[in-house]
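What follows is a structure written as C-alpha cells; I'll ask about it next.
Only one protein chain is missing; all other protein chains are in place.
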Amino acid sequence: MDLTFTPEQEKFRAQAREWLAAHVPAEPLKSFDTAEGAKQHREWEHVLNGGGWAMVPWPVEYGGRGANLLEWLIFEEEYYRAGAPKRINQNGIFLLGPTIMEYGTPEQKARFLPKMAASEEVWAQGWSEPNAGSDMANIQTTAIRGTDGDGEHFMVNGQKTWASRGAFGDWLFGMFRTDPDSERHKGLTFILLPLDLPGVTVRPIEQLDGLPGFAEVFLDNVRVPAEYQLGEEGQGWQVAMSTAGFERGLMLRSPARFQDTARRLVELYRENADDVSETVRDDVLRCWIGAEAYTLETFRTVSRLLAGGKIGAESSLNKIFWSELDLKMHELALEILGDRGDLLPGAPAAEGVGNWLDGYLFALSGPIYAGTNEIQRNIISERILGMPR
Amino acid sequence: MDLTFTPEQEKFRAQAREWLAAHVPAEPLKSFDTAEGAKQHREWEHVLNGGGWAMVPWPVEYGGRGANLLEWLIFEEEYYRAGAPKRINQNGIFLLGPTIMEYGTPEQKARFLPKMAASEEVWAQGWSEPNAGSDMANIQTTAIRGTDGDGEHFMVNGQKTWASRGAFGDWLFGMFRTDPDSERHKGLTFILLPLDLPGVTVRPIEQLDGLPGFAEVFLDNVRVPAEYQLGEEGQGWQVAMSTAGFERGLMLRSPARFQDTARRLVELYRENADDVSETVRDDVLRCWIGAEAYTLETFRTVSRLLAGGKIGAESSLNKIFWSELDLKMHELALEILGDRGDLLPGAPAAEGVGNWLDGYLFALSGPIYAGTNEIQRNIISERILGMPR
Amino acid sequence: MDFRFNEDQELLQTTVRDFLEGEITPEVVRELWDTDTGRSPALWKTLAEIGLPGLLVPEEYGGMGMDEVDFVLLLEETGRAGLAEPIVSTAAVAVPMLREIGGALAKEWLPKIATGDAVVAVGHPDVAFVEDAHVADLLLLSNGADEVHAVLAVDADITLQPANDPSRKIASVSFTPTQATCVASGDEARAFLAAAFDRGALASAAQALGACDRMIALAVEYTSERKQFGKPIGSFQAVKHHLAGVKVKLEYARPVVQRAAHSVASGSPLRALHVSMAKLVACEAGVFGAKQTLQCHGAIGYTWEQDLHVWMRRAWSLDRSWGRAPLHMGRVQTALLEDGAPMGSGCTFSSPGA
Partner (left out) sequence: MDFRFNEDQELLQTTVRDFLEGEITPEVVRELWDTDTGRSPALWKTLAEIGLPGLLVPEEYGGMGMDEVDFVLLLEETGRAGLAEPIVSTAAVAVPMLREIGGALAKEWLPKIATGDAVVAVGHPDVAFVEDAHVADLLLLSNGADEVHAVLAVDADITLQPANDPSRKIASVSFTPTQATCVASGDEARAFLAAAFDRGALASAAQALGACDRMIALAVEYTSERKQFGKPIGSFQAVKHHLAGVKVKLEYARPVVQRAAHSVASGSPLRALHVSMAKLVACEAGVFGAKQTLQCHGAIGYTWEQDLHVWMRRAWSLDRSWGRAPLHMGRVQTALLEDGAPMGSGCTFSSPGA
C-alpha cells in the first residue's frame, strides 16, 4: 500500500492546476440546459480541447491526453478545485466515447471521436423509452434494415424518452430493436442517430428546476445510414452494458465532485454554525466522512483496475452510495440556510444561498437516474451477495 | 370532539389507582420466563383477579369487570403508572379470551374463561410452525378426527414453534390441519390443547436474553378430546384471524406501555443531559412525541370502535409504529447510558442502568413477532392503499 | 371523551373536498403559477361563497362562527387540493387575531374577509417573511415582540422573495409604526402574537397532512398503472414498502394535528406544545412523503409536467411556514424538559394543573 503520489503524478497535477487557473471562466456559466448556457459550455469545451484537457483519459490518437485512471482522478480533483464548468458532452466523453473505442470500426472512430472531443457534436442519451425505463430490455423502438438507392440503412420508428442533452444536443445514441420478432435482450442493435434527420421530433422535457434537461425524441420513419450501427447487429445489449457500466461507475461520478460539495457544505456550516444544532453538525461531519470514503474506495478500485482488475456489479454499490450522499449533503445545506433555504438565487434576501437549491433539485434525481437505487439493490443482492432471484 | 373524561371515567380511574397503590408489589417480580418469576406472576394475577382487575374489559359473567375500551385504556394508564407487573397470561386474556367469547360454546366459556381470568391456566401461543412463520397458512401439523372408547377426539402430530409462554404455561392454542388433503387457509381448525397430555414434549427456546420466552412443542400422537375444538371444523383461519387482529391491535400494546417507556426515557435524559448531545435530545423528544401520537391515535380508534366502527388492516400501521418506536426508545436509552449501556444489571458499575438493556433485547423482537414489519407493510400497501399484488 | 368529529363536521369536509376537487385542479394551480401574483381574486370570491375565508369569522360579521376543530379537516382538504390562496394567513391567522383585537378594526375587516373582499396577511417576529403580503389589503405586523400594528398594505414596503415553490409567495415587509397603527401592545400584543403563531403552525400542519395524502394517492395511482418487467411497478415490494412507510407516518401525524386543533380552539394551557408537536410530525410526514413518492414515480416524477411536484413543493413550503422544525423542537424541549409538563401514562388529556 502506497498512498503517496509519484513525482510524475504531482507534476501532472501541477500542470493541470496551472492550466485551469489560467483558463477557467471567472464567471459561472449559465446552465447547459439553456440555449445560452449550452453555447457557453460548447465554447468552454473548445477551450478545454485546445489545451488538450477535454478528453484526459482518452488515447492521444483520438484527441485525448492518454492519461491513466489515476491521472484522470487527479485531473478531476483539480478541475473541481478550480470551480470549472460542468461537462455538457459527458454523454459523449464518458459513455459513448469509450464504447466507440471498444466496438467502433476505424472509420467510426475517425468520424466520431475527434468531433466528440471538441464537442462539435454533443451527444444525447437514448436509453429509455416510455415502457423501457428500469426494464431496459423492453425496448420497442424498431430499426429495420433495408436498402434503397442511397444504400443500406435502418428505418427507425418509435420513441425515446429521458434523453439527457436531447434539447440542445446534435446526436443520440441508444439501442433499437432491429429484429422485430425478438424479445427482451435479444435482437437489439446499438445505433448512432443524428437528431437533425427528417422524421426526428425533439420535445424538450422540463425538469424540476424548470429547465429542459432531457427530451422525448419521436422517431417517425427516420432513415439512418447503416454505417451508424455500432458493434454487431443484434449485439446491442452487450455493447450497451459496457456503456452502462461506465455510466454507473467511475467516469461520471468522480470523487472530486462529492468532495467539492462536502467542502462547500462544511464551509457553509462554519459560516452558520451559531444558528444550527449539533444534529446538523454531526450530519455534516458524517457527509464529509462519506465523501472521503467514496474517494478512498475509488482510489482502491482504480488501483485494482490499473493492476488488471475489472469493474463488475460493484458499480451498483457505488451508485447507491454517491446518490444518497449527494442528496443528504444538499438537504443539509438547505437546512443550514434556514429561512433562506428555498429562496431563488435572485431573491433580494438570498444572500449566501449559492446554488444549493438547484443542486438539491438535481440531487433528487440521483437515486432515480442511471438505474434506480431499487434496481441497484436488486443487483447487489443477486449478483454480489448471491441471493436467490 | 370531546377530549375530557366524564366524572364516571375519572371515578373509575381513581378506583383503579387506589387499588393498585395498595396492591402492586413493592419489589419488581422476576421475569415470568423463569420458574420463580412465573410463580410470582401467577400469584400476582391471583391478587389482581381477587380485586376484580384481572380481566377489566371482559364481561362480568366471565369474571371480568365489564369495562368498555375507554375504561380499559384508563386502567392501563394507571396500571403502568403504578409500575405493576407484566401480564403472564396475556395470550389468554387478550388473545384467546375474546376469541372464546366470540366462538366458544357455553360449555367452553364456562370451562375456560374463569380459570383463565384467575390465571390458574396460563396459555401458550401455538401459531407458528417451523415452516409456517410469516407464511402462516402453510401449517402442516395435523389433527385427525377419530373416535375411540373414550369418545371423539383429534390425533395431533407435528410441531409448533415460537410458542410464547410455552416453557411455563399449561395450555396451548393454535390452528391445526384437520383435513390432511387441504391446502393453505382451508382445512384448518382452531384447537385448544393441554400441554400435559401424553405425547407432548415442550422444549424451551432461549431468547436473546437467555431466558426461555418461547418453546418448541413437539406433538406425537397426542389425543385431544374433540370438545377442545373452538369454532367450526375447517374454520380455523377465520377464528384465528379475529385473534390475530386483537394481537396486533389494541389489547396487547396499550399506549400506556409506550408512554411509560417514553417518560422513563425523558427522565433518563434529564439525569444525564450534560453527557449527551443535542442529537440524542432531539431524538428523545421525537420519541416522546411518538408515544403521544400513538396514544392519540389509540383514543381516536377507540372512540370510533365505541361508536360501532371496526378495526381492519389499520392494525398493521399500529404494529409498525409501536415496534419501531419501542426499539428507538431503547436504543436511545442505551446511548444515554453511555459506557454503562451494556452492563448487566448486576455489574458493580451498573448503577442507574435500570432494565433498559433487557428492554432493548426485547424491543428487538418487536419488528419481528406478531407478523414481521415486512408482512405488515405488504398488508398496508395492498389492503389499505390498494396497490397491486 | 370522544375523539371523533361530528357528522356536521364530516359532512362539511366532504363538501369542501368535492368543491376543491372540482375547482382547484392541477391545471388551475399551474395557471396561477404563471400569473403575476399567483393568486386569484375571483377564486378567493368563490371560496368565500362556500364560507372558507370567513369560517372563523363570528356570525355577527357574516362568517360561519366556527372554531379550529371545525376548520382543521377543511385545512387538510385545502392541502390536498394544493390550494395556494391565502387561507392560512387570512382565514386561519388574521381572522382570529382581528376577532381578538376587536373594536372598529374587527368591525371593518371581518365582514370583508367573510365576503371574500379582503385579504389580510400577518407578520410575526419568529417568522422571517410575511406570506401573501403582496395581495393583502391589510397587514397585521409586529413591531418587536411587544406591539401589533394594523397597516394598510398601500402604506407598507413589500418586497417579494421569489421561492422554489411557485405557489409560495413570501415577502419582506417594512413599515413605519405610529400610534395610529398600533392596535395592541405589551402582554396583550404578546398574547395575540403567540396565538397567531400557533394558529399559523396548526394550519400549515393540517395542510401538510393533505399534501402528503395526495402524494400517496398520486403514487399509488401511477405505480398501479405503470408497468415494468411485465407488471405494475406498484406490485414490487420495494415500491410498496416505500409508500407503506409514508402511510404510517401520515396516520400517526393526523391525530396529533387534530388534538392540537382542539387545544387551540379550547385555549388549552398546553396549546403551544401541542401545536409544535403537530407541526413537527405533520411536516415530517409531508417532507418524507415527497421524497418517497418521487422515488416511486421515477424519472416522470422529476419532470415539471407531472403533477407530483405541485404537492412536493407544497410539502417543502409548509415545512418552512410558521416556524421550521428547530424552532418547534425547541418549544417542545422547553415544555417537556424545563416546565415540568405532565408526562407518562394518564397525562395525555390532562392539563399541567390537573
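Quick notes
Labels for the chains are A, B and C, by order of writing; each one numbers its residues from 1.
Here is the rule we use: contacts are C-beta pairs under 8 Å (C-beta built on N, C-alpha and C of every residue); 3 or more make two chains touch, one makes a residue touch a chain.
Owing to the predicted nature of the structure, the values given are computational and were not obtained by experimental measurement.
All shown chains touched by the missing chain in the whole complex, by label: A, B, C. For the chain left out of this panel, the touching residue among B:133, B:194, B:225 or B:354 is B:133.
The omitted chain makes contact with just one of the residues B:150, B:196, B:274 or B:339: B:339. Only one of B:82, B:101 or B:205 touches the absent chain when the whole complex is considered: B:205. Interface note: of B:47, B:306 or B:368, the residue touching the hidden chain in the full complex is B:368. The missing chain lies against chain A, touching residues 1-6, 9, 13, 70, 74, 76-78, 80-81, 255-257, 259-260, 262-263, 266-267, 269-270, 273, 281-282, 285-286, 288-290, 292-297, 299-300, 302-304, 306-307, 314, 317, 320-321, 374, 376-378, 380-382, 384-389. For chain C, the residues touching the absent chain in the complete assembly are 236-238, 241. Considering the complete assembly, chain B touches the hidden chain via residues 128, 131, 133-135, 138, 161-162, 205-208, 210, 214, 276-277, 338-339, 341-344, 346-350, 357, 361, 364-365, 367-369, 372-374, 377.
As a convention for this text, only the chains that are shown with their structure count from here on.
Chain centres here are Cα averages; for chain A and chain C they lie 40 Å apart. Inter-chain centre distance (chain A to chain B, centres taken as mean C-alpha positions): 53 Å. In chain C, the residues that reach two or more other chains under the touch definition are 239.
Within chain A, the positions touching two or more other chains are listed as 277.
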